[in-house]
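One chain of protein is taken out of this complex; the other chains stay put.
And now, subunit A:
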């Protein structure tokens, strides 16, 4: 659909509010194997209440219910959660310095492994596309890469040093084994493996490369994997692009270049950003609002620019910590979570004139 179609008005419809957590909800993740004809959508959420909740939409009532509460494992805030690409495993990162791996055994979620090693709070965890590697990052300034072995065993393959401050998020490239991290040190780092199997930082995107001027909170890739968007405490979103063919042919010298900066749209820290497969960028910020941006075809000068499609004020009663598009069949369904302790399911709908 052409977003520049003048006849379309967009609105963000609230489908349901999921309550249950007793403290702020920091993050959530849609199970990628669900949302099809055979599998009802499933979401995992994690909270300051030290638990992880699993939510599923009922096929009969179309209403979301909480199916499980994963408790008594993490002893502090659970900061982030992410499903493996096959949807079989869930990794949860906690301020208790551990990362837990959970498996759904006949409807019952069991902790099958605990990854230790970080010196303090683990902030984020990410699986690579082939599910052979897991990455974690921490306030201890390091990024750890773990090899996934048979029998739910995880072996530390590398401890990556380089960031000078707290690492807020890590994310694997959607198709290649290239790892991206963003930090309180205001930079984004790109990590890749060389021929000898050693991991190195192949690029640091700092202020001098048109980078952010404060903490970078999140990274998201577009469907093609040739662009990424980052969000920051500096109140901007930045879009970056790279030569994907060059990357595919194994050229580790390929650099990510600044494409566009979206400024003037946010007046408080942007905590989360997520790029939909259709190309809609959603952001969640500390002003309780959710915003949507799309590429604007108006601008021909200097390449594509982006425009605000919709701003949903007061999407939550407090800071929005995460926004995530559904990977399922239904288009334009999104979930958000907040300091207000709730998760909301939304649909970005149009009403054409």
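In the analysis below, a contact is a pair of C-beta atoms (placed from the backbone, for glycine too) under 8 Å apart; a residue touches a chain by one contact, two chains touch by 3 or more; residues count from 1.
One rule holds in what follows: contacts and distances are computed from a predicted model.
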| item | value |
| --- | --- |
| Choices "Oncostatin-M isoform X1", "Pyruvate dehydrogenase E1 component subunit alpha", "MIP18 family-like domain-containing protein" or "Transcription initiation factor IIA subunit 2" - which one is the UniProt name of the chain not shown | "MIP18 family-like domain-containing protein" |
| Contacting the left-out chain in the complete assembly, out of A:104, A:175 or A:214 | A:214 |
| Chain not shown: contacting residue from A:103, A:166 or A:243 | A:166 |
| Options A:89, A:137, A:160 or A:286, residue touching the unrepresented chain | A:286 |
| Selected residue (touches chain absent from view) among A:184, A:199 or A:221 | A:184 |
| Sole contact to the chain not displayed, among A:88, A:200 or A:268 | A:268 |
| Residue, one of A:31, A:51 or A:77, that touches the chain absent here | A:77 |
| Where the missing chain touches subunit A, by residue | 24, 48, 76-77, 79, 95, 120-121, 123, 139, 166, 168, 184, 214-215, 233, 268-269, 286, 288, 317-319, 340 |
